[in-house]
Each structure stands twice: as structure tokens, then as C-alpha cells.
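What you see is the complex with one protein chain gone and the rest in place.
Up next, subunit A:
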Amino acid sequence: MQQSINLIAKSASIPCSSLVTDVSNSDFAVNASENPLSDDPLDEMFSILDIGGQNLSRIAGIASANEAPRTIVSRSISNVDLKLKLQFCKVRFLLLTRNLKQAKREVKHAINVGNGRDSAMALFLKAQLEYDRGNHRKAIKLLMASSNQTEAGIASMFNNNLGCIYYQLRKYHTSAVFFSKALNNCSSLQKDKPLHLLTFSQDKSLLMIYNCGLQYLACGKPILAACCFQKASLVFHKRPLFWLRLAECCLMALERGLIKASQALSDRAEVRVNVIGKGKWRQLVIEDVISNRLVDFVGKVDLVFGSDGQPNLSLPLARQCLYNAWHLLNCSELNNLKSGLPASLEENESSEVVSWKTSNQKNLPSIDSKASTLLVGLGQVNSNGNAREQKGGSNQGIIQNSISYYEEICRKGNQMIKQALLADLAYVELELGNPLKALSAATSLLGIPDCSRIYVFLGHVYAAEALCSLNKPKEAAVHLSIYLSGDSNAELPFGQEDFEQWRVENTVDCEELNEESVTAKNPPEDWHNLMFLKPEEARGTLYANLAAMSAMLGEFERAYHFVTQALSLVPNSPEATVTAIYVDLMLGKSQEALAKLKQCSRIRFLPCSLQLNKSS
């Protein structure tokens, strides 16, 4: 019996060593053979596994000597595969935590270790790295190089990733084509085979549908976007950003007049004038812009999706979504605080109780924060396992650094979401005619430390309007006059650079960016302007609102000055035009008022209906 064990050991050692020589050109293998007690925990893990294998073989040898050699051979082959898989995991971890510099190093390493194996995976990861670094062209090339796009699963991911890249290149229609291709691949995958467990466990279609939703939102199709988000909610409902996007669908639908029983903002964005009488008796009746704004919401609010499957986008739904997002953000913040503390059993229990009490949903804490605590846990196990001291720059350190770095990114990201969310909420409450709630949202927004200047501007504008509705025009004026230098000149509330900052804050290592990526980072100027006011327009808005408030306070000369400034910056604004006409009338300049009304480009003259004559 003793002899047979020896034999097994010998036969086991042969394939092992031959494989090691196979990959000996990689420093990984050299490390393992020359320096068995290297600093690399991965290597250590492998050596432990090898020892374990031998132990097992000895025991197995007693039980059934004949089977043992085969099992050991297969085990030693999978060692390199395992090494590669672990290396891939490492790269993915680094990409997830946005440690791009380290990820670049490790992806090279992975390609060396793999030595041609699993090249698709390596290329995908490399493409993702370039995508994250903003080298979109390079990412496309790498994706194209991955050979087996014939397999439906791979093809769908390939198309999805191309969709992501084209989205970032702002070619939304191209990205739409790729996303729909990706989804087609997915559905063919589900049709072709008989029901197979992997088809379900590997199904990525919901993730792609979320991408689709984002793309529809970018193309200005809020209802289609909402349909996508509804499907994707199965996966994404715990993410605050998801709910913010759904709220944005509602806002966009409102803007485009797609909300039932409401008037499109585009309709509201003009002065409507009824022309009455003829000749010397001709009169112009200006319709009330403010009362046009109040939208009636009589319909059911609780149903997100109507019986026809069409999303029932509404402002109350937007508000509900924003509250969900707010709740989730607060939960994850609470959780991050908790994860930093040594978790005793009692604490765990109490936090669970809290999450049960505060919501109906189970397991509210976000996925991300859970993953990070898990990783921290792993790190601790590692450090306990190794009694030896770790040098700086070791895996242990990289993991810890990456995690803390990633947590910082998440925290910042959540702060950004919070700003957008509160701005949206203040806007929605104003639209719904709840100035008090709008005011509290705007005040919270202004209270966020390091708030983006864009959102500070919105916060002040919304707060001012809410205060006006609450009959506190003086307090309202304070919000706007902080932008006044001197008595009558408004500053730019934000600059073009604020738009850049808004985006770039998330990016990490920019040290090796080549020219291509720099151009990619600075998208065409007109892009932001499609989405929001230019800085000059924002200043015009400030002037217009300052004029309206001065007029309300009876300071008509001041209002006249402001509104003149406003009309020079935002000549097409109906609100500014109406205020200007009002001010002119109050100053007794009715001819000027008429002239302004006729100069306004956003005006619609409506012939008056004279059915009365017939009836009388």
C-alpha cells in the first residue's frame, strides 16, 4: 500500500511540473517556483491548494488507489485555469473600484498568465479598462478583436458594450441599434435551447434593458424609457439612481406634454394672446401664464403603469420616485456608517430592526455597500492567515486602498445624486403647487456641502419662487440678490467649467490620457446646452425673476432695469416678456408694452370666437 501511494505522488508531480514550465515565462509562475513564500497571497493560496491536493491524494489512495491519479491530473490542470480566473476576478475588482492604474497592470498580467487561454475575457476586460479611461476608439478596437462573436451569449455582451461606447460618444441612435441587437441575441438564446439553467443564471437582458432606458431618455423618449426602467426595476429597484431616472422620465414627459390632463411646457413656453374686436376697438387679452401652470391631477396616482401597459407618468409619480431614491440614499449612508464599526451581533440585529421598521422592502442596504463590507471581511481573513508582515504595495494594501477609494467615490456619487434629487423634488413640488415642500427641498439642497454651483442656482431660484408663493417676497428676493454685485448687476450663477466638473469628478487616473481621450472628455460644447441653461441664460433667468419680485414689491423702476437686462439675455422667454409688459403698464407705458408683446417671438395670437353674436 505504501508503494502505491508513492507511485501516485510521482505520477501527480509530472503534469504539475510540466504545466509550471509551460507558463514559466510569466513572472507569476517564476514567483511560485523560486520563492514559495512570496508576498503574493494568490501564490500562497495556490501552494496551499497544492499541498491540500497531496494530502487528499494520500487519503484517497487508501480508499481507492485506482481513481486517485485521474483526479489529481484534472486538479492540476485546473490550477492554471483557476489562477487565470482569480486574476480575472482581481482585474474586475480593480475595475469596479476604479483603480484603473492597477487594473491596467493586472490585465497585462492576466494575459501573460492566460497565454492565449480565454482571450475573449481578457479582451473584454481590456476594452472595459479603455472604456473607463475614456479611450472609446481603443475600446471598440479591442472588442472587435475578440473573436467568437458567433456565440449568442458573447455576441449580446459584445453588442451591449458597443452600445455603451457609442452612448458615451453621444451617438445615441447608433447605440440604440447595438442595444437592440444585444437584446435580440438574448432572446434568441432563450428561444433556441431547451430550458437550460445557465440560460437563466447568465441572463443579462435586464441589465441591457436598463441601458436601453438610459438611451431612450437621452433621445428624449420618456415613455419608452420608462417602459425599459419598469422592466429593469426587478434588478435595479434598490438603487437610488434608478428612481431618479424614473422621475426624470416624468419630468421629461411633462416638458413634452405627454402627461395626460396637463399642458405641455412647450405650450406654456409661449404667451397666448386673444385678439378681440376689430379696428379701433381691437383689444388684446393676455392669458394668465401662472394659472396655466397649475396642472390638475385628478387621475389615479398609485398605478405606475396603466392597464394598457403604458407607463402612467405623472408628477405625483415623479415625487414618489424621488422619495424612494431619497430613502435608499439615506439607508445606504446609514449602512456605510455601520460597516465602518466593528460589527457585533447586537448591532447587526438592531440595524436589521431599523431597516424593517423604516421600510417595507427587505434588505434595503445597497448592493455596493454590502460588497464592500464583504471585501473588507476577506481582507481581514487574509491578514489573519498571514502572520508575516506585509510590505507596502502588497495585494493586501491594494485591496484596502481600492476599497476605501471606492467608498469615497460612492459617497461622492451619492452626494451628486442627492443634489439632483432635491432639485427635482423642489421643482416637482412647485409644479404641484406645494410651495412649502418645495421650499424645504430647496433649502436642503442649499445645505449640501460642496454643492455644484448649477444646483445652488436652482436651489435659490426654486426657494425664491416658493417664498413668493408663500407671500414672502422680501425673503425671496434675498435668495436672488446674493447673485447681485452692487445694486443691479447679476453675476453668472455658474460657468461652463461647472458642467465639466459635474461629469469629470468621477474619473480617476487621467495621467496617461492621450489626445484622443482628451477630446472624448471634452464633448462638443452644444451638448450641455441641449440639457440645461447656458450660464448667460441662467443670468437672464435671474434678472427676469429679480424683475418680477421687484415689480411685486412695487419697485417698478428697478424692475424695469432688471427686465431690460433679462430680455437682452433671454429675449424669447415668455415669462420675462410678461413681466416686462406688466412693468411697462404699471409705469404707464402702454405703447411700449404693446411693442414688447408684438416683438416677442414666442407668442400666439388667437382669434376670438364669436359664437355669442349668434346666440344673442
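As a working rule, a residue touches a chain if its C-beta (ideal position, glycine included) is under 8 Å from a C-beta of that chain, and two chains touch if they have at least 3 such contacts; residues count from 1.
Convention: contacts and distances are computed from a predicted model.
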Choices "V-type proton ATPase subunit", "CCR4-NOT transcription complex subunit 11", "Exocyst complex component EXO70E2" or "Iron-sulfur cluster transfer protein NUBPL" - which one is the UniProt name of the chain not shown: "CCR4-NOT transcription complex subunit 11"
Options A:177, A:224, A:258 or A:276, residue touching the unrepresented chain: A:276
Per the touch definition above, residue among A:102, A:128 or A:332 touching the missing chain: A:128
Contacting the left-out chain in the complete assembly, out of A:79, A:314 or A:541: A:541
Option from A:251, A:328, A:403 or A:456 whose C-beta touches the chain left out: A:251
Residue of A:187, A:202 or A:599 touching the missing chain in the full complex: A:202
Touch residues of subunit A, complete complex, unshown partner: 59, 62-63, 85, 92, 98, 120-121, 124-125, 128, 131-132, 134, 153-154, 156-157, 160-161, 163-164, 167-168, 197-198, 202, 204, 207-208, 210-211, 214, 217-218, 241, 244-245, 248, 251-252, 255, 263, 265, 272, 274, 276-293, 416-417, 420, 423-424, 427, 430-431, 454, 458, 461-462, 464-465, 468-471, 473, 502-503, 506, 531-533, 538, 541, 544-545, 547-549, 551-552, 559, 570, 573-576, 578-579, 581-583, 585-586, 590, 593-594, 597, 608-613, 615-616
